[in-house]
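Note that one protein chain of the assembly has been removed; the remaining protein chains are unaltered in position.
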């Protein structure tokens, strides 16, 4: 890599999971839209053909209208080829297939446990972690071997535990986890402000927030615009809309497009705990006691959010495979679509091209003093020339500490259990998960069944003492 | 107070709640059995007649066989008379009557919530705290006024919050909470050791333990006898008995007398979390997810412990009132019965007559580094000449941290809500209590009903924003 | 205040110490050079005439070439008029006169104690703090009364203790201390990089650093440019130049203009402790054991820095008074001179007009985990829409912790002594100051003499137990 004026050339990015149909194309779009960077992207995927297809597709992005930069894409056979000498590493993998995810999400329904996403918390998140962390461990070992100084950006879920694994395997790793969930709440705050004042705000990033806690169960302890505290406005909004939800038409039709749920979970949490819950409702609900928002499909519907069935994901994948074929054949053309992620901005900032303050997931060194040191937490951080420092976020407010400290400690224990390949320990965390409302005996049956369903990926565990 | 050789004379004890029928008589017995102390006990109770009866009964203890010390009992009209110049203050009050307790314990049953005790945690513990803390606040203010240097021993439940209240109202108070729950597990360990080795141990206090966490949800991170770690022996015991329970006859009949439950909760927790749970099963169960041990009366029975109905307490009270009448009339004679509490030993130690190391409830100053500073925790402490210092207990083990940190943070929030007389905040904690498995809407109905039932004692709260 | 597009209008700044000859004019220049802000500056000074002169001078800045903004200056009689409704408060006062400062700096020389500045640490810093903190206390009380939500920027020394006082008097104050010392080292690093590589760096702010510790004894635990760690380059530089100093001609003549000392103190500290000391040598020397760099004027000279005699300050003041007269009479014209401070940028950022990351002095909430909570520390912070958050700076490195923790704890104790008006406690800190190498008895004589010399400002202290 080298600098020319205000730009960096010959940047090498290793993309692990580079055969992705969908997210990869958004990254390609982001990269080619950034005038400050150019270089090459090495695509590695256990589905090699998919990576090769993306090599072809990626290279086509250089030619589309609006492209202001040039990137060479290259599918490689080994992870070492991808990582060797990389400046940045992107990790975005699917651990297993949607069949395993189907078990994660839907098997618990037999016991009355509903999950709206099932990839982060709850029974599904735990079993997914069992599959995922050994893969992440292998990636971390390769980073250590091939590019120990590279900046590693993880997008894989369960985010918290993946980042924990990266640091556990290679403590000197320069890794962080990125997630756009918080942006959604910044957009809500922007919309509320605009509606209340009649003013227009350029971007949700103009809403300055102090996020705390863990990924997908993130809270904003402050939210400001210019010289204004947005908390009072948000309270008023919640008081008005918490019963009806925020998407119904009429006076509120400005919200129709931007909101994917009625935000009733978020508003309920705010009114009860006095702190702005920042992730999407589908995620927030999964960290709360199962009877609150996920007691039944009817309850979910009443709360105006949705369970995402894996059948939908399978259908969606078919559509994306078709789109991939179209792009390959030239029948379809790649287009510039902002990913909504900040990965490329973060790269620019880490190369010293501009300062950036945004939220990331990294181990707690004290940025949240009342969560355990070493647990992966989400807070703001400063991205500046080759350095990433968490912003001191302060203590988790007392009202939500019972919710958050429990989640955080449980994740630490799941991690420990997976690290030791000790299913007894994992189960001890599993049975105490907020969503596991079915009692000990049923929980054990469920856990065994879920593991059985995904056993192909769990061969490294010791099942003896369960 | 003055010292004569190895004894302290003219010790003044103020007993708040001194009209007690039952526990007061055990204290009288303990006092008159201790050759190192003598003096006077001032009995204060809002039921003044009960205090006067205990004045008469207490003075009779001086004359019974085996008495080695002399104590003058005196019922007083005002709390000031009791506290003025006191060396020690004992707080052992019943907040409200058994009618209120009946609501605490049994109203939640409508929503499928069973409580085995209902005075510490769960819905019952929270509403009881609402009644109790304003009373404790008043006592603390009087301690500040009348005897700021006195040592204050609290026995009232909910223990954790009562001690928190004492320190919150008067930060310089020299108070601690005493509870004998841990002794039960020391006795189990003693019995296991004796059975395994054929040896005899003098006393459960010879089993040295390191208790951590909060009252009634206390855990032992170490347990030793002489030069031996008792953990392996306890594990073996649990592995053998966790299914059958520990009280069944045959080979195990040595346990018939010492155990009040089958200890299945305790053993289940140990086998899942690897740490010895130290309180009685009735208490432990109340801090765990409601579906684990308290899902139904059948589940309780299967786990071999018991729900204590308040009807039993009412019957028991009748028996004790009869006994009181008998003692007053001279029909019955007072007898020496060890209370099983360590209050008198603690007084001796605080007067410098002998060192003592035992467990107490005091605010966390760092003795448990991974619980919040200021939260009331239970650990060992050294009692020595006019000084009480917590023993550094170490971190709550990772496996039980999700359970404990949640409970501890919830109690902090209940406290804050009560302090602010803010029922909305109390409800936010209530709905997140591990026993409240009924969803948000039912939880609110339940909370309102429970408050309504005990409203006579809750006049100071602001109900507006609930 | 109101926003129009990307600018803020009608901003009200209260300037306490607004009669300054010199620094005030730089602020006027900075303000009139910033197109994003306009409004009024209220000048308050105990020397009212000086403030009135600056009202006249300030208003002239609006008319000079290059002015892109308009500010109304107004001298006021009372601090209340200045503060009432202010958006920002600037505190930049001289506590006492240069006569008192002369005693601070030069009286210790009788005992072989030399001070290069004498306004922060050492005997001079301590006695100056005794004069200053009661003044700051009064200002803080007025901020609380007149503009509790205003952002307060302190420039007065001793910085650490002044900021501590602001927060101690009014804990909700939104105050921070600004100091440009770190910029000097950023400039050195810039110069080294440029010389080594032949490249040009736009600005010292492109050198990204992580400052830690306390004002004027600040250290950089990281220093990067783009994707490069500057530590190896700095080490090499120090190894080459630590004996000769960094300003001598020849090959190194690029340094002639930018460096005010030979930087030998800074280089010596780096070579011994492995961490970049970031303040100017004159300041650094005062926090080290007196025999290291300040043993004698000869030693100072050998180390290529300078003692700043107060006689020079008095001469300089004369020149500045003449300049003031010239500006008033119109004989001289105000000119645009960048102050080198970041105050105006910080204001813009706090109004949400642009994000800023820079170093500030605020109480430690945990941003430096191994210094006491509440002690005022210097680290980076994020300035964003109405919010200021410290960047988590990490632990003080082990090698410099003995130096820093001592200084920090001593300042805490000086603060406590001044707060209690307890000269015995202040002396206990004084005698343990690194510069006080003269033994206990001489230290007491010195302390008394210094207090005596400045007694006019120390009437609030209790001298009894000294």
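Assorted remarks:
For reference, chains read A, B and C in written order, and residue numbers begin at 1 within each chain.
Definition applied: contacts are C-beta pairs under 8 Å (C-beta built on N, C-alpha and C of every residue); 3 or more make two chains touch, one makes a residue touch a chain.
Since the structure is predicted, the reported quantities are computational estimates derived from the model, not experimental observations.
Within the entire complex, contacts from the absent chain reach the displayed chains B, C. Interface note for the absent chain: among C:9, C:365 or C:406, the touching residue is C:406. Interface note for the absent chain: among C:295, C:328 or C:448, the touching residue is C:295. Of the candidate positions C:35, C:309, C:326 or C:439, contact with the hidden chain is made by C:439.
Touching the omitted chain from chain C are residues 268, 272-273, 289, 291-292, 295, 299, 370, 372, 398-399, 401-403, 405-406, 409-410, 412-413, 416, 424-425, 427-429, 431-432, 436-440. For chain B, the residues touching the absent chain in the complete assembly are 1, 3, 8, 87, 206-208, 210, 222, 224-229, 350-353, 355, 357, 365-367, 369, 380, 382, 384-387, 389-394.
Just so it is clear, only the chains that are shown with their structure count from here on.
Contact topology of the protein chains: linear, an open path with no closing contact. Overall, the chain located most centrally, as judged by its C-alpha mean against the mean of all protein C-alpha atoms, is A. Separation between the centroids of chain B and chain C, computed from CA atoms only, is 55 Å. Rounded to whole angstrom, the centroid-to-centroid distance between chain A and chain C, based on C-alpha atoms, equals 43 Å.
In chain A, no residue touches two or more other chains.
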